[in-house]
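For this view, one protein chain was removed and the others were kept in their places.
Naming follows writing order (A and B), and every chain is counted from residue 1.
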Amino acid sequence: MIRSMALALATVSIVASCTSADSQPAEIVLLTHDSFAVSDATLAAFTEETGVAVRVLRSGDAGTMVNQAILTADNPIADVLFGVDNTFLSRAVAAGVFSRYRSPALDTVDVTFHVEGDMVTPIDYGDVCVNYDRAAFDESVIPIPAQLADLADPVYAGRFVVQNPATSSPGLAFLLSTIGTFGEGDDYNWKDYWTDLFANDVHVTSGWSEAYYTVFSGGSGEGSRPLVVSYASSPPAEVYFGELDESPTGVIAVGCFRQIEYAGVLAGTKNEAFARKLIDFMLSPTFQQDIPLNMFVFPANREAALPDVFIAHVTPPIDPIVMEPARIEENRERWIEEWTELAR
Amino acid sequence: MLDVQRATVRFGPIVAVNHLDLAVASGEVVAVMGPSGSGKSTLLRAIAGLEPLDDGSISFDGEVIDEIPAHRREFGLMFQDYALFPHRDVRGNIAFGLEMHGLDRSAVNRRVEHMLDLVGLAGLGPRAIATLSGGQQQRVALARTLAPQPRLLLLDEPLGSLDRALIDQLLDDMRAIFDQLATPVVYVTHDRDEAFAIADRVAVMQSGSIIRSATPEQLWDDPGSAFVARLIGLDNIIPAATVATWPGFSVDDEGGSVLLRPDRLTLSIDGRGCPVTIVNDRFSAGGHRVLAVTRDGTQVAVGTMQRWSAGDTAFLAARRDAVAHLRD
Partner (left out) sequence: MSRRRLTPGATAALLGLPVAFISYFFVYPLTAIFWRGLTATGTLSFDPFLDVLTSPSLRGVAWFTVWQALVSTLLTLAVGMPTAYVFARFRFRGRALLRGLSIVPFVLPTLVVGTAFLTLIGPNGALGIDLRGTVWAILIAHVFYNYAIVVRGVGSFWEQIDPRLEEAARVLGASPWRTFTRVTFPLLRPAVLASASLIFLLSFTSFGVVLILGDLAHTTLEVEIWRQTTAFLRLDVAAALAVLQLVGVGVLLVVYGRTSARRSRELPLQAGDTARPPRTRGQRLFVWTTVTFMMLFLGIPIAVLVVRSLRPAGGFGIDNYVGLFTATDSAFFVTAPEAMTNSLLFAFAALVIAVVIGVLAAVSSAYSSSRIAAMIDSGLMLPLGASAVTIGFGFLVALDEPIDLRTSIMLIPIAHALVAIPFVIRTSLPVMRSVQQRLRDAAAVLGAGPLRVWREVDLPIVARAIGVGAAFAFAISLGEFGATAFIVRPGNATMPVAIFRLLSLPGATNFGRAMALSVILMVLTGASVMFIDRLRRGTGGDI
């Protein structure tokens, strides 16, 4: 089988190299992570519009995906990369993974999402916030925390679960949120905050699934702690995937971290023109309106309509923390190591 | 002295040993003969303690041993195909039972040397099992079984896979050893010559029970039934009524079958007796074994010193005691 595949591939590559860069390829390849999802209808719409099919390659989690793109930067395996977020952006750009492109549709996106240099295009965003179990707080006298600092209060001892920033994307986002909130100064800084959290018996898991499903008590979680680091889109997801009327969980709107997800044309692609078309398409209303119920993040295109379940059950975050990708890249390793020291 | 009473072993719906009685006196060698599937091996295994009894009981020297596990019965069991330990050499195999009894190193070594001498394998102690010939393996298995001085010897087709010449030699050796030991022996075989050569008494098993127990001579002279007769290799089992019609032959009772002993029949050309035609003549160690057929189509084997040819005509006559009635 390998031999016939090799033969086929050899033939295709010979044929492909004989054609000019502007001619129409049969397909373009999208490299993304495992959480990527859109309806078949949406991808089909792209094919109808342009005549080119989209082949999706999945890479596991976002970190793995970025590393794969970097490792293959000189001979890319795809035409477009989707799913690099602000925590990994600097690294990917510095490694020369992308080819510059400014999409005309970028005007529909909030200026704060734009990236200097236009190496990538923002497609969607999500907010990592602390979620709480409504039923647990209804039944108890303890008030719902209003902000991150509250969680250090002994009254919340043993009630909070977070994820390891070294192994989890929302875990890292929450860490960055605390750094953004408390800063690195000499006064009460993020390290003091975390020291207090650990003294408060915060539980650390390695991934989101374990934290949410086995330690968190709210919604579909089966654990015992009513506070968890999750997403602003988790309450509508509970409603949507639980066929409920009310969301069983709520979101602490202060202290959220904004994760922006980007797509970019991979440098060295042989289908630059159509790769750009795909980026444009990703900002189009068709694609953007498909995002919420498939990936449970928010469309970057301001004009895209949100589904009802989002409108009804999302608590909009207040002043979410946004951090410069460059700053994240510079300090990430040190921050994680320092956090790990505190955690031991 | 071994006393098996009403022993029963069932495997699901199959009754392998069926209310079997067997007594073996000290120093006695009993051969248990029977066709395959008659339960001989199961009987041995039950006596050894490898199969629990579903009914009945086994005693040795007056003590009921049903509840005693195999490793404490102090019996010896020699398997068909020997079951020698591949991870131990010849000495290691023979020494195994002695080690289990806690003998010290020098006592073990002495005994192993003695056994090797006894079975004629002196000096082969360090050899690996896989390098031994069939006859050598049999002797090692025998030595291993005898080494711990078992109170009872159980042998399951011990000569089954060897060649003729070797069997004769080993039979003599074993008989000598048994005579020396004065241990009761139960010797399972399907081979008549082996059983007759080695045993004081032969017990015939059929479908899990012992149907006949006698000395080899008694058995040979009076098999008693067609089944036993066939088992010990006597053919010429013919319905009595048929024999009655033959000139020169008389039967006491026209019912059932009779056994015509080949060595007591004669063939002559003189016209007296039952006319027959010769089918073939086979020469073997004891003389000629001629197969003849009567007018009514019955084949009869005759032992004679003369040579006959296929197609010859002759007359079949019976000497005294040629005809034995069989109870079937």
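Note that in this section a residue touches a chain if its C-beta (ideal position, glycine included) is under 8 Å from a C-beta of that chain, and two chains touch if they have at least 3 such contacts.
What you are looking at is a predicted structure, and each value in this text was computed from that prediction instead of being measured.
Asker: Give the residue, chosen from A:Thr121, A:Ser234, A:Gln259 or A:Ser284, that touches the chain omitted from the document.
Answerer: Checking each option in A:Thr121, A:Ser234, A:Gln259 or A:Ser284, the one touching the absent chain turns out to be A:Ser234.
Asker: Out of A:Asp192, A:Glu222 or A:Glu246, which is the one that touches the chain we can't see?
Answerer: A:Glu222
Asker: With respect to the chain omitted from the figure, which of B:Thr131, B:Thr215 or B:Thr313 is a touching residue?
Answerer: Only one listed residue reaches the unshown chain, and that is B:Thr131.
Asker: Could you tell which one of B:Pro148, B:Pro184 or B:Gly208 touches the chain left off the display?
Answerer: Residue touching the chain left out of view: B:Pro148.
Asker: Just the residue numbers, please: which parts of subunit A touch the chain that's not shown?
Answerer: Residues 1-2, 5-6, 9-10, 13, 29, 31, 34-35, 37-40, 42-43, 55-61, 63-64, 66-68, 70-72, 75, 77-78, 91, 164, 166-167, 172, 204-210, 212-215, 219-224, 230, 234, 237-238, 240-244, 249, 293-296, 332-333, 336, 340, 343-344 of subunit A touch the chain absent from view.
Asker: What does the interface between subunit B and the hidden chain look like in terms of residue numbers?
Answerer: 11-12, 45, 48-52, 69-77, 79, 81, 83, 85-87, 96-97, 99-101, 128, 130-131, 144-145, 148
In the analysis below, only the chains that are shown with their structure count from here on.
Asker: Just the number, please: Cα centre separation of subunit A and subunit B in whole Å.
Answerer: 85
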